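Removed from the display is one protein chain of the complex; every other protein chain stays in position.
Chain naming follows the written order as A, B and C, and within any one chain the residues start at number 1.
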Amino acid sequence: MGVGKPMEGTYGVIAEFSDAQSLLDAANATREAGYKNFDAYSPFPIHGLSEAVGFHHTKLSSIVLAMGAIGGIGGYFMCWYANVISYPLNIGGKPFNSWPAWIPITFECTILLAAFGAVFGMLALNGLPMPYHPVFNVKRFEQASRDRFFLVIQSRDPKFEVDRVFNFLETLHPREVSDVPW
Amino acid sequence: MGQIFHRSANTISRVTIFGAIFFVGFILWVIGGIIRSPFFTNQGVQREQPIPFSHQHHVAGLGIDCRYCHTSVETSSFAGIPPTQTCMNCHAQIWTNAEMLEPVRASFANNKPIVWSRVHRLPDFVHFYHSIHINKGIGCATCHGRIDKMALTFQAAPLTMEWCISCHRAPEKYVRPRNQVFNMAYVPVNQEEDGPRLVKEYKIQKLTACSTCHY
Amino acid sequence: MSDKELDFKQFRQRIGDLRGREYWRSLEELARSDAFDEFFQEEFPRQAVALGNGVDRRNFIKLMGASVAAAGLAACRQPEQSIIPYVKQPENLVPGRPMFFASAVMLGGYASGVLVESHEFHPTKIEGNPDHPSSLGASDAFMQASILGLYDPDRSQVVRKFGDTSTWSEFIAALQPVLNAAKTNGGGLRLLTQTITSPTLGAQIQQLLGMFPGMKWHQWEAANRDNVREGARMAFGSYADVHYDFTKANVVVSLGSNFLDEGPGHLRYARDFASRRRVRKGTTSMNRLYAIESSMSSTGSLADHRLRIKPSQMEATARELMAGSGSEWIAAAARDLKANAGKSVVIAGDEQPAIVHAIAHAINAQLGNIGSTVFVTDSAEVAPVNQLESLRELTTDMHNGVVKALVILGGDPVFDAPADFQFHTAMNKVPFRAHLSLYYNDTSMLSHWHIPEVHTLETWGDARAHDGTVSIIQPLIAPLYNGRSPIEVLGTLIGGLDQSPYDAVRAYWFAKGGNEQTWRKWLHDGLIEGSALPTRAASASAPPATAQPSNPATGSLELEIRPDPTLHDGRFANNAWLQELPKPQTRIVWDNVLLLSPATADRLNVRPDDNDVNEKRTWIVNVSYHGVAIELPVWVVPGHADDVATVFFGFNPKSRGKVAHGSGFDVFPLRFSDALHGGAGVEIKKSDRPLYPIACTQEHQSIDPKQIGERGIIQSATFAEFVKNPDFAHEGRREEEAREEANQSMYPKVEYPQYRWAMSIDTSVCTGCNGCVIACVSENNIAVVGKEEVHREREMHWLRIDRYYKGSPENPEVYHQPVPCQQCENAPCEPVCPVEATSHSGDGLNDMTYNRCVGTRYCSNNCPYKVRRFNFFHYSDYDTESLKPMRNPHVTVRTRGVMEKCTYCVQRLTAAKIDAERGDRRVRDGEVTTACAQACPTEAIVFGDLNDPNSRVSQLKLEPTDYSLLPELNTHPRTTYLATIKNPNPEIKA
Partner (left out) sequence: MAGIDEQQPVHEVRPTTQADKIPTRFIPQPTLEPGHTFASITDHISSIVLRRTMPIGWIIGFGISCVLLTVLGAAITKLLFVGVGIWGINHPVGWGFDILNFVWWIGIGHAGTLISAILLLLRQEWRTSINRFAEAMTLFAVASAGLYPALHTGRPWYDYWLFPYPNTMGLWPQFRSPLMWDVFAVSTYATVSLLFWYVGLVPDLATLRDRSRNRIGRFIYGMGSLGWRGSAQHWHRYEHAYLLLAGLSTPLVLSVHTIVSFDFAVAQVPGWHSTFFPPYFVAGAVYAGFAMVLTLAIPARKMFKLEDFITMKHLENMGKVMLATGLIVFYAYITEAFYAYYSGNPFERYMMWNRIFGPYWVMYWMLILCNGLAPQLMWIKRCRSSAGWLFFTAMFVNVGMWLERFVIIPESLHRDFLPSSWGMYHGTRWDWAMYIGSIGLFFFLLFLFLRFLPMISIFEMRTMLPEAKPHAEEGAH
């Protein structure tokens, strides 16, 4: 989504709904109407909404797995390098490579990096942080974090034409429709 | 309410988050540098001395052997600093009225030791034996650098534990024939072969246990 | 290598104007017992200890924290430092290498030969002189601690006139009129000294007596040996010294004698005695010791049979022994003696009345021991006298104003003279009083003139050993505090003004046929060969029959007054090492207590309940005796004779030093000339004082023997049992032992190809004398922490001697077990350290790297032997200048917050290994040993290399009695023990 750089015209057209059900229906309708670049906004996760806006799976899991693997291997390597390669010392008659003793640290490192993967992966994929976004230009959008539900059809959608989008959205019985300036 | 933030906020926020990581890394790298720098290690720092004694002149110029002054270096932990008498052995005859040597004569005359400012100094909890290093074929220059090129003596090596250990782990890289120990200008011909041979010959152990130096 | 002061002149200069308040103030506070309330405990000594010291490097870092210490101590910004070379380097000094000088230190006038380790002419450590007959290389706590005595900043440092600073020359000036007067009107001039065996001094005094007709010489020591002298005179007709050869004695009966730990020659006696007590594979015989005594002594604790009697019963008991009559016990002992006629010894204790000594001599004569195990020589003293009578005469004269001038050489009679002499009032009647002593003490305060005395290690002199052997005493360091030696003082009295001690001693011995060669040899050897006094053929006359002392009915309490085992007569009261040294039997430090047997304590109901003892607090009791009443803390000890209250003198002189002041209780007020060593008629009542804190390093008085047994800490058997089953030490622990042998471990065994240092400790011959403990303190710069910290169980001694009781609390068997770091091969302390501060060396030593330690204390928690010691505060004194040269330069002085522990004296091992390497050889057995092993009088501790199959220690590890502590933990200690073997008389049932 080409957010941030100033553009001519509008970012899109926004429709406000009063409950989750109608937003979900609207989203489905929009998709069936053939729109691609549109998004729905709700104060809480709505089951099935993301599918409705045509978004199915995320690669978050694989990121987390990868990070976890790196953490685990890295953790063990750290112990091994420090106590076997770099400066081996006879500690209480134990062998240099006391692998059982290094499992806890290996484990913790796995978790730590996996967690980083989950959080920062999620933020990155969501393109956050993004304090500025055109939708905020819409005054009533502040209710999106309370009890209002919004649907935005973006101007970069190939089928986008302001009047037709307006008309289309009106058909979905929104509380009101307005455009989203840049 | 509308927008709270300006467009640029997006870029700024991401850059700061990213930048922070690199910034911290950079700081750590700088600290790492500082603790190895002469500021901490005193490497290469020349100290004010009561008498501008020049090893260059005495060693390179006059060819005096290290052991002439540092008498106990082969037998003791401590190399020994020459008593004033040692200076007077020669300076009773030569440069007898050199301005520079006044403190020496003064010291000898009224039996007041010359107070030198210490150049090589290990912390109290490090116990170092000169004798064994000399006897195992570690040259003076290996640690003290080219003393014979120093007008005013300074500390050639960082004297960090890292540095000590590097030799204790791989003596074959630094060992030299015993007869070359006091030779400042010694350059190894082929250390790759001589090193391991001498290590075997001199029965040099790779001592990295803590109590080798700390007790 | 710290910056070494290479010029002792300069150093001495600095000493002159430094007092080192900090260390001593804090210690004083720590040691002050009455200031023991919470607030004090919490607040004050802390400041003194931790913040008191100046901004030395460590402190700086400590306060600045991590910011400065970014790279650890090793690499922090170093302050400019100066190094000072000699102007003219003394011959045969090798900077950085210690030199050893033979000399002697004295106790009660008698010399023990020592070797003094000296770094750049700073004596740092004292060892016994192997060639000297009374030490044979061993050393006791007093010898070791005399090093601290030398550097003690509280030593008197200036001549004082009426307490104000004065000078030596002024003193001499003031002396002249007195001497002139004395010359003319004869008497009035008196000399009071302690026991003197120094031939030089003797000669000087004789000369003096010749110069001043009518002048009198008196001798006094609080812990004197009058009874020994008088006993010998009774038996042999004239004063004589009696000494013993325990190597030939199969049976020894001690009549209240602590010959293993006290008196001239005790080191020699202990060594000889032990030589007959070590049981090894195939040993066929072992000596047997009967001890008859009132309070448990080191000797008593080693005895095979111990009889508890009241002091008043000693004579009767001795006579019974002589007659072979009396109780079953006595009869059996007598039979045993007879059976070993000529190969036995009966020895009486210094505190026992003369008659008991006479009887002992008579018995020895009867048994034909004299000449075989008992030897009589002329007295080693210059002029043996009955010191009590001598002092009585002096004091009476003083009271009567006869004494016009009194010169006191050493000692502190005002503090330690019998109470009824009223010596202090007598003092005031003397117009001219001069006093020479190490400290500005009670007597000095009452003297017109006080002259600081030199320490034995600072001056020239000579003295005789227990067998008369003469040692020349040579100075190890120039006098730190401008002190004068007795020789000098006498010299001035005689008139030869500038006769230095050196000249005097040389002159005397050259006159005796010495010459430059012999002189050098004497100095080198530390003794004059063949100067031992010849034994004289003697036959002891039968002891005069005295009116049988009326056996006081049981229940009437008797008081026993003894010199303190670690402060002697109080001359060591200002020695922090000895103050903090656990008393051999009670393990109490910084205090003296009133000892009672459990039964007696119950009878008088002054027995604190176990809870209090657990908290190491006890009751204060009122002790009234001969109309004098003092308060003392009461302490109940097993094995103490019933109806006997034992107290120890030497504590808390009014003035002396900051350490001595306020520690313990002065019991000299209870000491009367008619009963120097106590007597009947003492009354003890519980006072209403609050519980008094006692710092005791082993708090549990009696341990449930089952616990010890189950834990297999102490292994013991009788000789008979040993012969039957040499392997007894492993009985019942077979399976653990087996597992240990098989070393069933997940991990491969680590190999130690170079050296495998190890230690073997024979508990059979350990007397618990503490020699090893102080040797360790001295060798390893171990800090003194003070009473309060010890009370909080924070003592720092690396080597402790555990004491266990077995059997009835009335008269238990005692076991001593020295516990240094066990140097486990599978050390439990190491894997738990997060920073590699403790690890294993190539020789299998359990290294402790102080500078890496962050102080998590996890290692100490995980040490099953609890031998690790933690610096809870900044215990080491970094400031007191006078103490710096005392420290062993080859051992790091530990800072606050780090763990420390026994290192097997790794600094010695390193030095020895390096010397060996330079010679391209291995370290030979016996070439290097630990401080404790070197000091041990009975050679109970043996140290060496296990990789050398012929080393003594490897041999000992093969002994069947060899066992390790807590083997089931599979720690593989390098320190192991030899089981205790006692040799009871089958005729006596325990």
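Heads up, the rule we're going with is that a contact is a pair of C-beta atoms (placed from the backbone, for glycine too) under 8 Å apart; a residue touches a chain by one contact, two chains touch by 3 or more.
Everything numeric here is computed off the predicted structure, so don't read it as measured data.
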Among C:R190, C:H305, C:R671 or C:R852, residue touching the chain not depicted: C:R852
Touching residue (missing chain; options A:A33, A:L123, A:V162 or A:V177): A:L123
Residues of subunit B in contact with the chain not shown: 1, 4-5, 10, 13, 28, 32, 35-36, 158, 160-162, 165-166
Footprint left on subunit A by the chain that the document does not show: 19-21, 24-25, 27-28, 32, 39-53, 55, 58, 60-61, 64, 75, 78-79, 82-83, 86-87, 89, 91, 94, 98, 101-102, 104-105, 107-109, 111-112, 114-116, 118-119, 121-123, 125-126, 128-133, 135-136, 141-147
Residues in subunit C touching the chain absent from view: 38, 42, 46-47, 50-51, 61-63, 65-66, 69, 71-72, 74-75, 611, 614-615, 698-700, 703, 707-708, 710-711, 713, 789, 792-795, 800, 802-804, 817, 819, 828, 831-836, 852-858, 860-862, 864-866, 869-874, 896-899, 965-966, 969
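As a working rule, only the chains that are shown with their structure count from here on.
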Of all other chains, the one whose Cα centre sits farthest from subunit A: C
CA centroid of subunit A to CA centroid of subunit B, Å: 58
Subunit A and subunit C, separation of their C-alpha mean positions in angstrom: 79
Centre-of-Cα separation between subunit C and subunit B, whole angstrom: 45
Subunit C, residues touching no fewer than two other chains: 836, 839-841
Where subunit A touches two or more other chains at once, by residue number: 87, 89-90
Of all residues in subunit A, those that touch subunit B in their complex: 3-6, 87, 89-90, 129-132, 136-137, 139, 142
Residue ranges of subunit B touching subunit A (in the complex, touch as defined): 1-11, 13-14, 17, 165, 208-210
Contact footprint of subunit B on subunit C as seen in their complex: 1-4, 6-7, 10, 70-71, 73-78, 80-89, 94-97, 754, 836, 839-842, 845, 847, 849-852, 890-893, 903, 906-907, 910, 914, 917-918, 920
